[in-house]
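A single structure is presented below for examination.
Every protein chain except one is present and positioned as in the full complex.
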Amino acid sequence: MIDNFDSIPPADSKTLKATQKFNVIAHDIAKIDGEGLVLGRPAFADDLAPANALYVKLVRSPHAFARIISIDPSEALALPGVACVLTWKDCPRVPITRAGQGNPEPSPHDRFILDEYVRYVGDEVAVVAAEDEATAEKAAMLVKVQYEVLQPVLDFEKALDNPIVIHPEPEIHEMFPIGFEPKRNIAAAYNMEIGNVEQELAKSPVQVETTVHTQAQQHVALEPHTAFSYIDIHGRLVIVTSTQNPWHTRRLLALALQMPLRQIRIIKPRIGGGFGGKQHIHIEPYVAMVTLKTGKPARLALTRREVFEATFTRHEMRVKVRLGANSDGKLNAIDMQVLSNTGAYGEHALTVFMVAGSKTLPLYNKVNAVRFGGHVVYTNKVSAGAFRGYGAIQGLTGLESAMDELAHKIGIDPVELRRKNMIHEGETSDVFRIMGEGTEGVAMTIESCKLEECIARGKELIGWNPDRLVWEVAPGKVRAMGMAIAMQGSGLPLIDMGSARIEFQDGGFFKLHVGATDLGTGSDTILAQIAAEELGVDVESIVVYSSDTDNTPFDVGAYASSTTYVSGSAVVKAARSLKKKLIEAVAQKFGVDPAFVIFDNKTFKTLNGSKSLSLYDFSFDTLYHDGERMKTIEATESFTGAKSPPPYLAGFVEIELDKETGKVEVIHYVSVADVGTPINPNLATIQIEGAALQGIGLALYEDVRYSERGHMLSHNLMTYAIPSREDVGRITVELVDSYEPSGPFGAKSAGEIGIDTPPAAISNAIRNAIGIRLTDYPFTPERVLMAIDKAKTEGAN
Amino acid sequence: MTITIYINGKREILECQPGDMLTEVLRKAGYVEVKKGCDTASCGACTVLIEDKPVLSCSYLAVRADGKRITTIQGVAEEAKKFAQFLTAEGADQCGFCAPGFALTVLSMKKELRNPSEAEIRHYLSGNLCRCSGYEGQIRAIKKYLEAVHD
Partner (left out) sequence: MEIREYARPKSMDEAMHLIHEEHGTAIGGSAWLRTNTKTVMLGVDLSDLGLEYIREFQDHIEIGAMTTYRELETSLLLASRFGKIFSTAVGHIVGIQLRSIITVGGTVAGRYGFSDLNTTLCALGARVVFYPNIEEDLASFIEKGYAGPFLIEKIILPSSARAAYQQMRISENDFPIINTAVAWMGTEWRVAAGSRPAAARLCRNAMKILADSANPSNEQIEAAAQESSKELQFGSDIRASATYRQKILPVLVRRALLEVRG
């Protein structure tokens, strides 16, 4: 137990060069919704649901794999207050994916809203709606379902070509080639090779092979998935929901319910965390079905147990990495082979798996050959989906563990091994061009990469000494250090698109409408900062409204670390365009050429100072006073990245390991990141701090456990503990000066990168502490102690 | 059955069943600042003060609250706004779902502990889980807040 938190003081905020350069950007502006959230003002879907909404409950499968023989709703329907019971027979027979991704989705359409088959414990069987929650719960229990129980496939190592086929249904299909072979239980597959890996490995005097198994992980956003729906005055279906991607939700729902897109409106209110867990349609189809059937508003808030058992987890993966190097540490070849478990359905199956390679292998771009491949298999477990890190964390855990093994074998400082081989500014990697998200990638040259600075500062902050990476603090207790580096992306180039509309209002303020979805990260605030900086006004002059398919312009949503880079660039363009229009309008009013008008300090002036007009006055002129010239001045712009500049991060950890019990504690975690210009340094820092703790949770505590028959055992916060305030001694995050020319005011992404390093860095520290490479996550006290004991026994023999 | 509670200084007569927990009864009565996060008494989002003591309303029978004084974050809005300034100044409010319960516990701690060490702060607040912040920003905010309000 850590009891001296004061031993490492919290980091001082460092001054960034960018802060001097800008008025609003790189300044710590308080989140615009912060006070309202702290005061608990109605903000989340469940706070806003109409009082007369029907309560929706789902009947869920108690079996890991079964065919539904019959459903008898009569007893449930007989209960006073029950409005309807809907089953697979009430659903259009259209295969869909629940993954909130671009169109066409790189995920197989292998799922029906409700189906005759259930493929994991918790899979939806029937939808019940009633006037109050207790009645809905009771009714759900009264729905009689007869099952033909089938033998499930639970071990992902045994799924490939298993005689039990999880998806035999004929209608399911891929949207474009992703290696989908359901008859073999393969949801997706991919292989690529640059150069000749076997030859390069054979030539290399030093070779290592490391296999790691990273477990499924639960997102545990504090707000459970929640939605309500109603029919509006025009007879259209409106759904207010905790989603990360309103437009994808609308498109997927239209397909699932066989409705025209124009008949659906999706609104995202405040949402209580996402981490990828709300990048799917988990609940929207069910409230929609009830509203469409009954004409009444309907609400559904999943219980925490349902969130655990029946939304998504992180993909469990087995990652095997082989490295070949010269005796001085120069890497010649990397081979990464991955087996990924997508669970019952293939949401994000291909893309998460691809990222395990595409956002890790370019880190070491000087190799002569690199190979990546493997399968994503179906099992009868809860589906895996998007989760912060999205494959990169799994791939990096394998790669960065192997790198430390190589350092041990050669006998050099693991930091120096990385510096010798890692990517730098002005360089590229063929992997960028070859591997994309289900399609080919996009070639890019790295224009900003401050990994050297991140590593140097990280070493200072943790006190890295390669000659003293382990030391004893008490009999049986050692401290040790480890490190890892990481990269991520900033949106999906030429796939993700975001737009922004800015409209000039009377009173001289600006309405900023964005399709981007703030998950609680502060993106509304960040986008307001970007608009304010470009327009040359203060943040208070920007009023943000976001994430409403009727009232804001299109945006793919918040995922793939895209909002600041993609949506933020759209805001820059819109603000620039609006400013031009404002100046043109004022120039016309002044009767001068626009080139002679400047806008500064909320005032328009001619260059010679002869004419001047305040923004405030002009706002009334253009809307009320200027006769034929009156008009709304607004601009809408869109952006898609031609590249996806990676943020970079160096993670360092100091652990304490109790050799008698196997308990590992994180004393200090240091993350130093290059996120380009942080639009809001505080918010970027917190993203990285929060991600680090989530990564530490994966490394040490969190595990999704099942019974032998496929029932989830860790189905609530009593059986699945997330890190508390007392688990980790100190997390220190620093941002280094960096500027990404392609990003808004030099920004890259910050949302995901922070989660990537802890599993490998902690593994490397444990390796330094006890000389053993642990491979099965999480590193619970039992696993650590058993590894120590095993090594002792083997040493004795 | 009906219960009479004194919530944020206001007398409320509310309908409930004997097995109902306070969270649901409060939310139904419009006190949606009381959040429901976990169902297992694990997360702290539903924290309210009963007779000035922070308790989990999800684990407190509504009938047991009959006749008692209950405070939600709205009942201490002025103090909460002050704390919100410090929390948002660090960006540590994040998604804000846990914030009302968390802030209420911070205000309670301020009354109960004199000059707490960081370990004491973390310990007092360990029942308030947050998945966004990694807790560090919250700690920075709390330390600055306590310093400011003690001066």
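Quick notes
We call the chains A and B, going by the order they appear; numbering starts again at 1 in every chain.
In this text, a contact is a pair of C-beta atoms (placed from the backbone, for glycine too) under 8 Å apart; a residue touches a chain by one contact, two chains touch by 3 or more.
Bear in mind that the values here come from a model prediction, so they are computed numbers and not experimental data.
Although one chain is omitted from the display, it touches the following shown chains in the full assembly: A, B. Only one of A:S358, A:S714 or A:T732 touches the absent chain when the whole complex is considered: A:S714. Between the chain not shown and the residues A:P723, A:P744 or A:P758, the one that touches is A:P723.
Note that of B:Y31, B:F86 or B:Y124, the residue touching the chain absent from this view is B:Y124. Those residues of chain B that touch the chain absent from the view are 1, 17-19, 21, 39-42, 44, 47, 53-56, 58-61, 63-64, 105, 123-129.
Interface residues of chain A facing the missing partner chain: 1, 660-663, 697, 700-701, 705, 713-714, 716, 718-719, 721-724, 726-727, 780-782, 785-786, 789.
The rule is short, and it goes like this: only the chains that are shown with their structure count from here on.
Work out the mean CA point of chain A and of chain B, and you get 29 Å between them. Residues of chain B touching chain A in their complex: 17, 24, 27, 32-40, 42-43, 45, 72-74, 77, 80-81, 83-85, 87-100, 103, 117-119, 122-123, 125-126, 128-137, 139-140, 143. Of all residues in chain A, only 2-6, 10, 28, 30-31, 33-44, 46-47, 133-134, 219-224, 270-273, 275, 301, 303-305, 519-522, 680, 682-683, 685-686, 689-694, 716-718, 722, 724-726, 730-731, 733 touch chain B in the complex they form.
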